[in-house]
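In what follows, a structure is listed as structure tokens, so that the remarks can point back to it.
Every protein chain of the complex appears in place save one, which is left out.
Chain IDs A, B and C follow the sequence of writing; residue 1 opens each chain.
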Amino acid sequence: MTPTTLLWMILLPAFSALALLAVPKTVKYVRESLALVSAAVSLYLAFALFAVKDLSWSAAWLGSIRLELRLYQFPAFILLGLAGFLFLITLYSVVKMKDHPRVNEYYAYIFLSAALAFGAVLSDNFVPLVFFWEGLLVTLYALISLGGKDAHRTATKAFIISGLCDFAMILGIGIVWSLSGTMTISEIGLKPEGPAALAFVLMMIGAIGKAGAMPFHTWIPDAAVDAPVTFMAFMPAAFEKLLGIYLLARICLDIFHLEPGSGLSILLMVIGAATIVLAVMMALVQKDLKRLLSYHAVSQVGYMILGIGTAVPIGIAGGLFHMINHAMYKSGLFLSAGSVEHRAGTTDLRKLGGLAREMPVTAAGFTVCALAISGVWPLNGFVSKEMVFHGALETGSIIFAVAAWVGAIFTFASFLKAGHSVFFGKRSEERAPGKVKESPWTMLVPILVLALLCITFGVFNKLPLTQFIQPIVASHAEAGAHLDFTSHALDLFNLIAGISVACLLLAFGIHVYGFKRGGNKAYLASEPIHHAPFFKQMYDWAEKRFFDIYEQGVKFLQGLSWVLFKGIDRPIDAVFEKGATAVGSAFTGLLRKAHNGHYANYLAWALGGLVVIIALVNVLLK
Amino acid sequence: MTFQIILLAAMIAASAFAVLARDLLKAAVALAVSSLILGVIFFRMGAPYAGVFEISVVAGLITVLFMLTIALTKQGDDVRESKTVKIAFPLFFLVFALIDIFIMRGILAKVPALEGAAEAGTFGEVLWKERSFDLIGQLAVILAGVLSVLALFRKRDRHDHE
Amino acid sequence: MSQETITLLTVFVPIIGSMTIPLVGLVSRAARTAWATALGAATAFLAMSLLPRALEGGETVVRRGLVLGLDFILVIDPLSIFMACASSFIGFLIIVYSIGYIRHEENQNEYFLLVVLFIGSMMGLVFSGNLIFLYLFWEIIAICCWRLIGFYRLKEYVKKADKAFLITFFGAVVMLLGFILIYQETGSFDITAMRGLPVSGTAVLLILFGMFSKSTTVPLHTWLPDAGIAPTTVTALLHAAVLVKIGVYAFARLFVYGFRLPPGWAEAIPWIVVISSLIAAGAATVESDFKRILAYSTISQIGYIFLGYAVMTEAGVTGATLFILMHGLAKAGLFLCAGIVIHATHKRDVREMGGLFKSMPLTALAFLFCAFSVIGIPPFGGFFSKFLVIMGTVKAGMVAAAAVALFTAILTMYYLLKTFTQVFLGEAKAPAHEGTRSMVAVVVILAVLSLAAGLLISYPSTLAETTTAHIMGWLK
Partner (left out) sequence: MIFLYIGLPLAVSAVLPLVGKASKRVLPDILANTVLAGLLVYAATGARALLAQGPVIQQVRWLGEAVNIRIALDGFSLFMLMTIQLVSLCIALYSINYMEHYGAKANYYALLLVMVAGMNGLVLSQDLFSVYIFLEVAAVASYALVAYGLGAEELEAAFKYLMLSVVASAAVLVGIALLFGMTGALGFDAVAAGLRLLEAKGVAGVAAALFLMGFGLKAALIPFHAWLPDAHPSAPAPISAVLSGLLIKVSGVYAIARIAFQVFDLPSALSQVLMWMGAVSIVVAAFLALGQADMKRMLAYSSISQVGYVVLGIGIGTPLGVAGGLFHLFNHALAKGLLFLTSGSVQQATGTRNLDEMGGLAKRMPWTAGTNLIGALSISGVPPLGGFWSKLIIIIALIQTGEAALAVIAVLASVLTLWYYLIMQRKAFFGKLAEQWSKVKEAPFWMTAASVLLALLVIGTGLWFATVFSSWIQPAADALAKGF
């Protein structure tokens, strides 16, 4: 492995993207094979690099700023994850996106995103980091635009929200740069105090914004409806989570040294906890599978942020582990939803039901992933959530652990509702029996692989924890030198796990209660909560997008613009357009009135002038 | 002395004619004659410069101006003055004159003059030797006057369409 | 040829050549157009042939003594070469586009004469090393600009042209007063002789008037949106290649690489331009006339260039220099796309457009690319310039100003995407067709260049950095 491999890691998908764009639409198979091959090569490279783990490469770039790439434990791991998802989603797309009218663009954007994401992960300099990071905005916009008729609205929304976060990050980077004097990330290590604290917050906004935490999440549920489902599995579920949390971890561990119990740590935990609870409450009442999943994609980010925000080793490890776990099961879930959509033509919970019989593999994959996300023992979600709980408790603020548990309750409740409505229960009357078939294998394989990974990472959790997570945390000395995963009980039989299990049982109870109240209709299972006194009002407001940062932000922007335009710009223009003319004609009018054509008048001026001049000359002479 | 009296009498006669003449042109010419005589009187009283200037300015120039004015007003409309101006102008003029009188009196009393700058020389000398350049000017003024009258009293050929 | 000769040719080939355009026009229209294009190409080529010189750094001063210290001085250094290349190249592309665009208009002789003269004067301004000659070319540009804005000769249009001329002239004469004050203080009009000399705040204020009026900074900006009534090629020329850049160029030449700003101004100017940028972005959001939106966008972006130079950090200055190029490419692209759209739909109000992506995909994509570049999204060129400007501002300790600038960037994002959506996406409201080949070719070239400038950033940035090193050199 030569250092240039790092560059090829980025260039390969980029060139593939160009090649994919160039493949004519009429040619069959070439595009798909090309995509698969290059995804596979990327995955291979990622594996190879993961084995090496220590490389750096740099080249002259922006004047004195160099294009610095650096590979070590952490990026190598993320890179592997990204490449893996790229491959799986490409495989899935082979069938799912086959008939999409702009399929070549789709592949091109996917591979471009991959290239940019690889670049962002490998960058060891803020400038290339921002370059790749913000470059993802373009592919984000493009990919969402590929959806339905109104997709461009959502695309704009996603673009602007992400842009906001990225700009915040740029400002943060600027401050970091002026404090530390270098753009090379590995040379920086600041204490988040004073201006550095501001920089921390700004960079954090960039990171969690990418990951889709509240309040920067609102485009995700919209995209779930408008954008292709593969995009959802690819970007919000996998890539953006990995990138966002990766950067958050780097911010908390490398660039700044976050102290447990510090104000910033609390801030992060508050954001995490709020995201968990609020997003899951929204997820609970959704009637569309993709929308429901998308809210979970937001909610789960809360756990990661909470974990990293604790700044204690177990919490950080939990957050990171949750990141990779979440990417697996959430991709799996989106892909299953895509599979359902592919065959049943809809993801509306009200129109689905009993699909387990027709689509058993999909149903199985979905179930495993759903249980994993709900934190059911012994799946991977259970382990990582436990670690987060431990971390939260270790900081001494029980409230955050409580919030995490509340999240767990409703997560499970909403997945019970979703799974029940889609795969179990009665078959929907609208659907003729036998019409729906299981999806083709290329779609199923990714789902199954992801489900299996969920099981593996859960059951044999020591393996990923010691192989992947521990070295990462360990490489940041203060945080996790002695983390060996034995100090905290991660099995079923301890108090914390007990509380978690109790939460799950409670969730089951809620579901059953709601199911019965809703006249045995699974999709109505969340209605009791939906219509509870306080919640109803909140949900109504949320429905009207009162809490949507974008909608409110746009209103603010428009209002501000209007004020600036009418209040400053137009008055200034009036000064030139009307004011100057008015003053000119006023003076002119006055003077013209004096010139009335009477000789005597003029003579009087002349004589008056003479008197004045004589007086002036004489005064001035003295 | 007799010559002086004759000159004075002639000047008065010319002036009276200038006032009484109904034809404005003749009046102007009469005024010129009157000024001319005045110039000679100045000279004879030992003020050759005053004489020369009197002839230059009044006899030459003013006459031309008068003739020109007559030529202009003959064809032009009357210049109408508004009532306010009629009142305002004399008032202003009065004030101006008063100020002028007082200030000028004060100043004129104090106007210093160099010693020994008395005028000297004969009329011919002053006119020919000292002020000969003005002679050309006077010729030019008269030429201009003649040309002006020619121009203003020309047949309005090709101009009537305006 | 020596650099001196090349530079003199760069300035005088277009200026003198422009005078011959109507003469050629007497012979044949095609020959005239070809001749004008050739002059544009020659200018761009001559300017670019100085590039190797720019990369070496250092400067050459050409001097021809005249009376009263009004010497004719040319300064050939990386800054002037960079600016000359950017302007002449974009100007050349616009001339090519014009071939198709104004084919059916009257007064084409005058049009080409003025455009070439415009570019030539720009070259003169860029290389001028004497304040008075800077002013001289400045005003020749104003004259060209005035005639070109009123090109369609409608009463209201000519009024707007007069407005533009008067406001910029007002600013310019006030600036001239400032120049004279400087002359009084330093005893020279020679820019090269006054590096590092302190000047009074009054002079700075007066000079800023001129720069702000030309580079359309609030409150002397409103003529620029009104100038949108000009043919689109002209607006593109004004916004991208020449006119509005001369204020910032002069700023760099005088305040960064010239005399020293008195204390207080270095802090005040960034705030003025940042707020100007914000106000203009707000106005762009409210406007619905296609070209007015873009015009306000220019005003807003100019603020960044000023900001970069005003903070006087290396990153800021490099960023601002790059910004001139990037904004030139992208804004020219945006205007020329707008030109194609307006040409095809005969509408100017974006609310009456829609769904044009289908009928003119290349134009739409070019527009989007250029919009991304203007917003500052990687991998487009505009990203680097904006990023460096922000970095420079933060480095200078003006975090709040940088924050406002970034907020403006969000607003930029909002209105440009909104415009793109309104014009190219959604329901098709009017039948339309793609522009002529030369027109589309030019916008595509500009879009691709916007992208390429980002992907191959190391080339322009090396040049920009050499420039910065050169002009900041005396500060140390």
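Here is the rule we use: a residue touches a chain if its C-beta (ideal position, glycine included) is under 8 Å from a C-beta of that chain, and two chains touch if they have at least 3 such contacts.
What you see is a predicted model; the values in this text were computed from it and never measured.
**Student:** Mind giving the shown chains that are in contact with the missing chain?
**Tutor:** A, B, C
**Student:** In the whole complex, not just what's shown, which of C:Met1, C:Leu55 or C:Leu154 touches the removed chain?
**Tutor:** In the full complex, the listed residue that touches the missing chain is C:Leu154.
**Student:** Of the listed residues C:Val13, C:Ile119 or C:Ile132, which contacts the missing chain in the full complex?
**Tutor:** C:Ile132
**Student:** For chain A, which residues touch the unseen chain?
**Tutor:** Looking at chain A, the ones touching the missing chain are residues 584-585, 587-589, 591-592, 595, 597, 599, 601-603, 605-610, 613-614, 616-621.
**Student:** On chain B, where is the contact patch with the chain that was removed from view?
**Tutor:** 49, 53, 56-57, 61, 64-65, 68-69, 72-73, 75-77, 79, 107, 110-114, 116-119, 128-134, 136-141, 143-145, 147-148, 150-152, 154-159, 162
**Student:** Touching residues of chain C against the unshown chain: what are they?
**Tutor:** Looking at chain C, the ones touching the missing chain are residues 66-68, 70, 132, 135-136, 139-140, 142-143, 146-147, 150, 153-155, 158-159, 161-162, 165-166, 169-170, 173-174, 176-177, 180-181, 183-184.
What we mean here is this: only the chains that are shown with their structure count from here on.
**Student:** Counting C-beta pairs in contact, which chain pair ranks first?
**Tutor:** Top-ranked chain pair by contact count is A-C.
**Student:** Would you mind checking which chain's C-alpha centre is most distant from the centre of chain B?
**Tutor:** A
**Student:** Nearest whole angstrom, what separates the Cα centre of chain A from the Cα centre of chain B?
**Tutor:** Chain centres of chain A and chain B, defined by C-alpha means, are spaced 101 Å apart.
**Student:** Can you give the whole-Å distance between the Cα centres of chain A and chain C?
**Tutor:** Chain centres of chain A and chain C, defined by C-alpha means, are spaced 37 Å apart.
**Student:** Which bits of chain C are touching chain A when the two form their complex?
**Tutor:** Touching chain A: residues 163, 167, 218-219, 221-223, 278-287, 318, 372, 375, 377-379, 383-384, 387-388, 390-391, 393-395, 397, 399, 402-403, 406-407, 409-411, 413-415, 417-418, 421, 425-426, 457-458, 461-462, 464-465, 468 of chain C.
**Student:** Can you check the complex and tell me which residues of chain A touch chain C?
**Tutor:** 60-64, 127, 130-132, 134-135, 137-138, 152-153, 156, 159-160, 163-164, 167-168, 170-171, 173-175, 177-178, 195, 198, 554, 557-558, 560-566, 568-569, 572-573, 575-577
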